[in-house]
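Everything below concerns the one structure shown next.
One protein chain is absent from this view; the other protein chains keep their places.
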Amino acid sequence: MAVTQVETPAPAGPPPRLTRPPRPSYVPGQRNVFTGLSHVALVVWSVTVIVPIVWTFMSSFKTNTEIFNEPLGLPGAFRLDAWGRAWDKARIPEYMLNTVIVVGLSTAGTMLFGSMAAYVLARYKFPGNRLIYFMFVSGMVFPVFLALVPLFLVVRQLGLLDTYLGLILVYIAYSLPFTIFFMAAFFRTLSTSVAEAAMIDGASHTRTFFQIMVPMAKPGLISITIFNVLGQWNQYLLPIVLLPSQDKWVITQGIANINTNAGYEVDWPSMFAALSMAIVPMIVVYIIFQRQIQSGLTAGAVK
Amino acid sequence: MSETIRDTADVSRRQMLRGIGLTAFMVVPGAAVLSACATGGDDGDTGNTVSNSGDAKNPLGVKADAPLEVVIFKGGLGDEYATQVHEPLYKKSFPQAEIKHVATQQIAQTMQPRFAAGNPPDMIANAGSDNMDNLALQSEGQLQDLTALFESPSVDDPSKKVKDTLVPGAYDVGVIDGKPYMLAYVYTAYGLWYDKNQFTKNAWTAPKSWDDFKAFCEKAKSAGITPYAYAGKNASYYQYWMILISAAKIGTNKVLLDIDNLESGAWTNDAVRKSAAAWAEIGKFMDKSFEGLIHTEVQTQQNQGKIALYPSGSWLENEQKKETPATFEYSVTPTPSVTSSDKLPFEAVRAVAGEWYIVPSKAKNVQGGMEYLRLMLSKEGAKGFTEKSGNLTIVKGAAEGLPLSPGNRSVAALQLAAGDNVVTDSRFESWYKELETELRTQTNALMFGRSSADQFCENMQKKADAIKADSSVTKQHRDK
Partner (left out) sequence: MRQGRYPFIIGFLVVPVVLYAVFVIGPYAQAFYIATTNWRGVSAHPKFIGFENFTRLFQDPVFWKAISHHLFLLLALPVITLTIALFLAFLLNVAGGSRSGGMSGIWGSKFYKIVYFFPQVLAVALIGVLFQAMYRPDSAGVLNGLLDLIGISPVGWLTQPNLALWSILAVMVWQAVGFYVVLFSAGMAAIPAEIYESAALDGCGRFRLFFGVTLPLLWDSLQVAWVYLGIAAFDAFVLVQVLSVDRGGPDGSTTVIPLEIWRQAFTFSRFGYASAMGVALFFLTLTFAVLTLRVTRRERIEY
């Protein structure tokens, strides 16, 4: 937003510390008490975060009766049948795959077009530059709800309703404001000397961008890619409107549907199994990439 | 059993009015409406004209190899009746046709955009609380005129028209502007449902007057059982049906007609006020937690013996099939009389043909969709439906010889007792969706003790007046 200072995104992990003189310590006893209390507070929040997720897993092994009569109890037996039903009926793997396809392509498109536009807007002076930049950036505060109905009409008119292409193009368009805002700031910070040298050596503008600037902007690109992947993965409103066919659904639509089904079919364990199925891959991916995800997202925020 | 069924048909001869959709809720209100957008460009096309060739084998002229897409609302009735009965019947007639079956709980959400895109399926079971507005679809030219179907020879007896094989009145409810656009296939009765065995065991009888009702509530409460409950989170309309039924019993069906016609003072009418006040008394016996539960959660509690009476329609028994213990026997009773001077007797019941089946006029295989309906209306189709879904259809005598479930036996008895005393359905539910939405809110506020009967009536009247004054709302009218 209006944060003026531009800096490279915080590198993952703590920044290198300056040499520091020995520090006067607090009274040891007081420190231990304080540290102990701190742990208590920190653990309380950890439990708050973990309990709903663990509870969901546990409930997927229970029966309806167990869920309602002993919500806090352990499952009477290790039952996997709800997982089987969820796998067959809830079609979670299928929706996951659909989502991977959509998000993969649209993030790729967002990054390509977003950084191209950002680069030009950040590094080239031409009439209308500010206007285009402002047009893109102001999109960050537009409420999507306002555009929903006309957007549906536009997509329909283009014959793209209920197609992945339509959803992908819309995702790209709606991810551009933040991507351009962030990447333009990033490109401005990069040194101009390398690019100038390349141009003098006869490289075209396009080659300079792809071969010199993109590699230099890698940390920024990674941050914002993560940001876009997560944002698009969790998108719910746009697919409901633009992708009505159940065969094509993405994961968020699938989850909403499971919730409805469970209500109709009185099958809560399989709802919790389906939810767990949707959560597990997220946990795995998150734990593998947690460093990049944390630094990427928060770097995105301070821009 | 056959006796009972014939009686049922007999009673229904009086007047079968337009039904309300089945139970249905979704997490997400659909991308519905987009139908609206649908109509934007291409209105002129009124769809196919299907004529009736008189050929008994294939009167509607179905192309034998044309694929057929069938969309079924998978709610209380399930969808086995389609996959195991009706679709095989169609396949038998047209072996070359490929049938695509789609089951969903979110009819509007999945179907509206397809209407909008000009690519609707060939037959839709348009049900659920998130069903599409038939009236709107019809006015946009999206519904196929089903005249040719009803005039075509019946599958079972080619000398009879399809129209004449139905229980009287069933045909009429699907007529808009003189032409049939919808098929209301399922016969539904509304009332208070309970476990007969629980009542026998506790030596309880279903209450007939409001004093009985309150005394009953005290008794059940002291036995540790919630006397009465409905699900406030998504099924408050089950409760407003009861309020409306009681209002009609106090002051005749005219009360409901006035409400539908947006007459001034229709909601502040003494009958509505008394009904609301009476139900608010019952609300006091309900645990507050029910406002946060959904219908199947409350219904399951009833199956577990924790709730005595539950307001619903006759799909309930089938919906709860899996959760119902062997000792639980569904039975239904009319809403008790509010005053001793009620204009309709205690036995009066709301029983209507409902569950809409429609053929989109812009479908690729309109003939196929209509033929599918014709097969549904055959004895074999209707009987199979009753077997699979546990609900009765409007096809005369189709359930003869079938063993009836306890719930259906009780429905039949209910209708026999009701005789001519039928409580009419309420059409504002689909005509004026805003009024309906307000009624849901006001019903929860009333029943969970946050507002009085007077406030309930005034708030509803205010909303009704606002809609009446709103020129952008097309007004509808009914005389009976």
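By letter and in written order, the chains are A and B; residue numbering begins at 1 in each of them.
We take it that a contact is a pair of C-beta atoms (placed from the backbone, for glycine too) under 8 Å apart; a residue touches a chain by one contact, two chains touch by 3 or more.
Computed from a prediction, not measured in an experiment: that's the story for all the values here.
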### Task
Have a look at B:91, B:233 or B:364 and name the one touching the chain we're not showing.
B:233
## Note on the structure
Note that subunit B touches the chain not displayed via residues 27-41, 43, 136, 139-140, 232-234, 236, 287-293, 433-434, 437, 440-441, 444-445, 448, 450, 472
### For subunit A, residues in touch with the removed chain
1-3, 5, 10, 14-15, 17-18, 20-26, 31, 34-35, 38-39, 41-42, 45-46, 48-53, 55-56, 59, 67-69, 71-72, 113-114, 116-117, 119-121, 124, 126, 132, 135-136, 139, 141-143, 145-151, 153-155, 158, 169-170, 172-174, 176-177, 180, 202, 204-206, 209, 230, 233-234, 236-237, 251-252, 255-256, 258-259, 271-272, 275, 278-279, 282-283, 285-287, 290, 293-295, 297-298, 301-302
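Here is the rule we use: only the chains that are shown with their structure count from here on.
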### Query
Between subunit A and subunit B, what's the gap in Å when you average each chain's C-alpha atoms?
43
### Query
What does subunit A use to touch subunit B in their complex?
64, 68, 149, 152-153, 156, 161-162, 240-241, 244-246, 256-257, 259-261, 263-266
### Message
Applying the document's contact rule, which stretches of subunit B touch subunit A when the two form their complex?
### Response
25-28, 30-31, 34, 37, 40, 74-76, 102, 104-106, 109-110, 112-114, 116-117, 234, 294-297, 299-300, 319-320, 322-323
